[in-house]
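Sharing a structure here in structure tokens format.
Only a single protein chain was left out; the remaining protein chains are all shown in position.
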Amino acid sequence: MTGYGSAFEKWRAAAPDWNAYTRHAFVAGLQDGSLPRDAFLHYLKQDYIFLMHFSRAWGLAIAKAATLAEMQSACATVHALLHHEMALHTEICAAAGIDKDTLEATVERAENMAYTRFVLEAGYSGDFLDLLAALAPCVLGYGEIGARLASSGYSDTYSDWIGTYGGDEYQEVCKETGQLIENALRHRLGAEYTLSPRFSQLGETFAKATTLEVGFWDMGLDP
Amino acid sequence: MTGYGSAFEKWRAAAPDWNAYTRHAFVAGLQDGSLPRDAFLHYLKQDYIFLMHFSRAWGLAIAKAATLAEMQSACATVHALLHHEMALHTEICAAAGIDKDTLEATVERAENMAYTRFVLEAGYSGDFLDLLAALAPCVLGYGEIGARLASSGYSDTYSDWIGTYGGDEYQEVCKETGQLIENALRHRLGAEYTLSPRFSQLGETFAKATTLEVGFWDMGLDP
Amino acid sequence: MTGYGSAFEKWRAAAPDWNAYTRHAFVAGLQDGSLPRDAFLHYLKQDYIFLMHFSRAWGLAIAKAATLAEMQSACATVHALLHHEMALHTEICAAAGIDKDTLEATVERAENMAYTRFVLEAGYSGDFLDLLAALAPCVLGYGEIGARLASSGYSDTYSDWIGTYGGDEYQEVCKETGQLIENALRHRLGAEYTLSPRFSQLGETFAKATTLEVGFWDMGLDP
Partner (left out) sequence: MTGYGSAFEKWRAAAPDWNAYTRHAFVAGLQDGSLPRDAFLHYLKQDYIFLMHFSRAWGLAIAKAATLAEMQSACATVHALLHHEMALHTEICAAAGIDKDTLEATVERAENMAYTRFVLEAGYSGDFLDLLAALAPCVLGYGEIGARLASSGYSDTYSDWIGTYGGDEYQEVCKETGQLIENALRHRLGAEYTLSPRFSQLGETFAKATTLEVGFWDMGLDP
């Protein structure tokens, strides 16, 4: 039980690549510290570009929201991403010897484009729910990975990363996002939302996004 | 019973302005021939601009479709609009003394922008169903008006207009559009689609588009 | 000279309805206090719905931005709208005897839909520049109106409204938005952006949005 809500539990159980994503070799390497430094820095640089597009997707969520509460929730996320996470990311990279110019000169990898554009396109072509289903594997998957690693033994090497995603603050974000998803589903499809064909169609979007997350980790191992 | 499907019947019954739209003074003027020529020509010019945006909305429907059948249906409509209706419209206008340059120099009226942008925005912000719900009052409302006028007594003055929308070809388009809506609802919300909150939310979009259609007729009477 | 930038100055000079908008009877009524209370409260209620869609449009701007600076600028605006302006608006309405339920039960008027959907649709169908050109008449027009009224004599009756839009804080927002527009134009069309056909096409979008602002004031006078 992740505590991120019942819709997530169901989509997650139906996504064939969920374990391939959350228990990827890259993740194992973060845990035991065996991930080469080179790969981690390469991942950080790609993740900077990723966060830009991810923020754009949450901006789109504001445009696609139906209620003030949905808008405020999406806005809080995009604000945290653009005004805190991006700055934090720049700091971490600086500490790792990647200056801002290097960061901004990073060439976006195909696996990065694949995932971010999939999310944005799902949102543009579909509605608020489609967008949330595409965003969920990233937000909640990182939460699940972080929580699992934080509660197991782990090496010091990447403990900052584990501390961030396994920490209370990020876990709270995951709970709120899970709640946003639950409420959005109920608002549109009713309390029995799992019975709607829409629910399994959204699950397919979730599953595809999960597959593309596997590709992102694969890329991480291939600097 | 219009024969345009059960979803339409329900949305129509719940739209406060449905009669204000389909039994508007402009429509009565088309029927008994009392509509001033001036108003009709003004309407035709605005309708030319309307058809451009309406075609764009059906183009968007192709992008938002989930199945090949949905895509082909939307494509057939946009093809008919752009390669036949627009040409027909230009001919009718020419016969009425409005040449192509005049037609293209027409300044779009606020009521025209209001309706067309509402439809497109509903489609962009929502999904395929939201777009169809916004398009339905126009496609099917014209069908209902045309059928009613064609089966009542009417003046010769605007018999071409009545013949077009009351005729077999356009009635067939309405039946197909009604079927497209039914199938799209079932595909996403299941056979019991009327029980989903989504269905009444779509009905609100339908009702707002209907209100904006009233504004379009109002504009027609105000050259 | 408004101080909101050179692109705004040019678009404004080319918009036929700019004076009809900024010197509307509704505005004159705010200045001399002759605007009926009834009309003002009606305007406030519609403006609440307007702000929701306006926030959605700025959310879309985040999705359509090309640089981190553009994203942060749009995000700051949407955050201020959703977390401060909306709350402020609710307070003003409460003070005027309109409780939250009444506010949320407000039926959106056609003129309101017309303007907000036009802005959103311009953004969806076009790019970041198209969206900014559609947003500008509202943001900067209110700034111009506020500044003019604040620097002239005015009645106490609506001095809060005048103080808000004529005040330093809102004037600063206008200067920043003007700068965002200038930078966005230069980034895409170069320093000589006024020579690009795009610039006058954007001016047409600005002019249409201005016309729809006139409709919004008209609605304000018709509770």
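Per-chain residue numbering starts at 1, and chain names A, B and C are given in the order in which the chains are listed.
In this section, a contact is a pair of C-beta atoms (placed from the backbone, for glycine too) under 8 Å apart; a residue touches a chain by one contact, two chains touch by 3 or more.
Bear in mind that the values here come from a model prediction, so they are computed numbers and not experimental data.
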{"item": "Contact residue for the chain not shown (choose from C:T102, C:N183 or C:Q201)", "value": "C:Q201"}
{"item": "Option touching the unshown chain, where B:L35, B:L60, B:A114 or B:I181 are the choices", "value": "B:L60"}
{"item": "Per the touch definition above, residue among C:A20, C:L68, C:I92 or C:L189 touching the missing chain", "value": "C:L189"}
{"item": "Subunit B, residues in touch with the chain not shown (by the definition above)", "value": "52, 55-65, 68, 71-72, 74-75, 78-79, 82-83, 86, 120"}
{"item": "On subunit C, residues whose C-beta touches the chain left out of the figure", "value": "63-64, 66, 124-127, 130, 187-190, 195-198, 201"}
{"item": "Residues belonging to subunit A that touch the chain removed from view", "value": "56, 108, 110-111, 113-114, 117-118, 120-122, 124-125, 208, 211-212, 215"}
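As a convention for this text, only the chains that are shown with their structure count from here on.
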{"item": "Interface sides of subunit B and subunit C: same vs different residues, half threshold", "value": "same"}
{"item": "Centrality ranking, top chain (CA atoms only)", "value": "C"}
{"item": "Distance from subunit C to subunit A - Cα centre to Cα centre, in angstrom", "value": "34"}
{"item": "Centre-to-centre distance between subunit B and subunit A (centres being mean Cα positions), rounded to whole Å", "value": "42"}
{"item": "Between subunit B and subunit C, centroid-to-centroid distance (C-alpha), Å", "value": "31"}
{"item": "Overlap residues in subunit B, where contacts from two or more other chains coincide", "value": "124-125"}
